[in-house]
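Since the structure comes first, as structure tokens, the remarks are kept for the end.
Here the complex is missing one protein chain, while the rest keep their positions.
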Amino acid sequence: MTILKTLAIAAAGLVLSLGAAQAEGQKTAKDVSFSFEGPFGQFDRAQLQRGYKVYKEVCSNCHAMHLMSFRNLSQPGGPEFSEEQVKALAASFQVQDGPNNDGEMFERPGLPSDRFPSPFPNEQAARAANGGAYPPDLSLITKSRPGWYGTINQLINGIGGPQYVYSVLTGYTPDDQLTEELRKEQPEGKYHNPFFANGPWIGMGPPLSDDQVTFDDGTAGSVSQMARDVSAFLAWAAEPKMEERKRTGFMVLIFLGVLALLLYLSMKKVWAKVH
Amino acid sequence: MSTAEHAETNRRDFLYIATGSVAAVGAALAVWPFINQMNPDASVLALASVEVDLAPIAEGQEITIKWRGNPVFVRHRLPAEIEAANKVALSDLKDPLARNANLSDGDPATDANRVVGGKEQYLVMMGVCTHLGCVPIGNEGEYAVVEGNVRHGGWFCPCHGSNYDTAGRIRKGPAPENLHIPQYAYLSDSKIRIG
Partner (left out) sequence: MSGHASNYQPKSAFAKWFHERLPIMDMVQGQALDFPTPKNLNYFWTFGGILAVMLVIQIITGVVLVMHYTPHVDMAFNSVEHIMRDVNSGWLLRYMHANGASMFFIAVYIHMFRGMYYGSYKAPREVLWMIGVLIYLVMMATAFMGYVLPWGQMSFWGAKVITNLFSAIPFFGESITTLLWGGYSVDNPTLNRFFSLHFLLPFVIAGLVILHIWALHVVGNNNPTGVSVKGPQDTVPFSPYYTVKDAFAIVIFLMFFALWVFFAPNYLGHAVNYQEANPLVTPAHIVPEWYFLPFYAILRAIPDKLGGVIAMFASILILFVLPWLDTSKVRSGNYRPIFRQFFWLFAINCVILGFAGSGAPDSYFMSHEAAPPDQWALTYKLVGQIATAYYFAHFLVILPLLGLLETPKPLPASISDAVLAESHPSAAAVPAE
């Protein structure tokens, strides 16, 4: 009976949630560590600022982030650019506004309240410009793409979304290292990336090369550094209230703990006379 | 009752009171997010300014633009309207205060205090009647400048009959205050930013 009971309880714990099964052949993401992991983890401001620069100079040529506004870049818990920096950043983009009194749309410099401009006006245009492949919006990429699977694994390590992005960015097999077999399979204009969720053939060419981005803080722009920074930036963009959430969580737990203790003592007192 | 029992009672009461108080504080704190969610959110707060080009507005013309969900009247006044507004003695005003967000609270409602930067030809004010929030109708009411059959300036609120003069000051009717002037600044001679 005790064995059965233990089994039942253990199994009930396991079943709490099961992730979707892994796409066949997809390689588990590289387990790079980030400062924001774990219950105490916070974002690294400098890393987020570097990550934004990588997004702006590299990713944003094809990938939109339609849920993000420039003002988000200065809000607490993010890259925390100063308001002036954000105004300047926003103004460096031309955004469409209108219609004006003549009924025409017009371009004007961006304001902090503007959303990040999208590189393509619609999905069809994006596909047409990218050989039929649609560069996905990156606003929620680290929350919608698991890097690994497993009920317990995801509970302890999260879904590995930032690691997935990092792994895709750094996981290309160079064309000259493809095996003969793979070379035969290779579709026109596609690249081999075993980490890609719908892979292994991906429409995006290797987007990063060493020193492509010059960081303002002097950090060397190696591919892995840029990939790591932009993954962190995208993790923040997907969950911008993470720091506030964890902070609130600790206060709530401590408060409930105190209340539980007081209630327990009260309960013992109340029940002391019964029996 | 012995002293020991008495002390026992006190300690127990203290425990119950402490438990109840902590629970009450927790409940009060938990209510806050549910109230605060109704306050303007970050996207609403961020959209609080709008730019207006004054150049296309001819003398005697008025445009209405939307700012924070409310109409803002931008009027290019005729000299006659300005003159009429200047003639009014402060003691005749129902509300003697300027109600101009760009000045201090106690400033008097002179015509000069109803505009910004000395550009008295441009009157910029909220198109919201200070009575109950209707939009007053322009070039209407008892305090417009009348030339033949045509009225210039002055506002009349159709809901409950408030009359505003050519500087948007309440003169007659139930409204308690002059039409409010929002915060705005001249970016150039012919361009302002409201908010």
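Order as written gives the chain letters A and B; numbering starts at 1 within each chain.
Throughout what follows, contacts are C-beta pairs under 8 Å (C-beta built on N, C-alpha and C of every residue); 3 or more make two chains touch, one makes a residue touch a chain.
Bear in mind that the values here come from a model prediction, so they are computed numbers and not experimental data.
When the full complex is taken into account, the listed residue touching the unshown chain is A:Val270, out of A:Ala88, A:Ala220 or A:Val270.
One chain is missing from the display, and on chain B it is touched by residues 23, 33-34, 36-39, 41-44. The omitted chain makes contact with chain A at the following residues, 1, 4-5, 7-8, 11-12, 14-24, 39, 67, 72, 136, 139-140, 143-146, 149, 154-155, 158-159, 161, 238, 240-241, 244-246, 248-250, 252-253, 256-257, 259-260, 263-264, 266-267, 270-271, 274-275.
Please note the rule applied: only the chains that are shown with their structure count from here on.
Between the Cα centres of chain A and chain B there is a gap of 42 Å.
Those residues of chain B lying in contact with chain A across their complex are 12, 15-16, 18-19, 22-23, 26, 29, 42-43, 46-47, 56. Those residues of chain A lying in contact with chain B across their complex are 69, 71, 75, 101, 112-113, 255-256, 258-259, 262-263, 265-266, 269.
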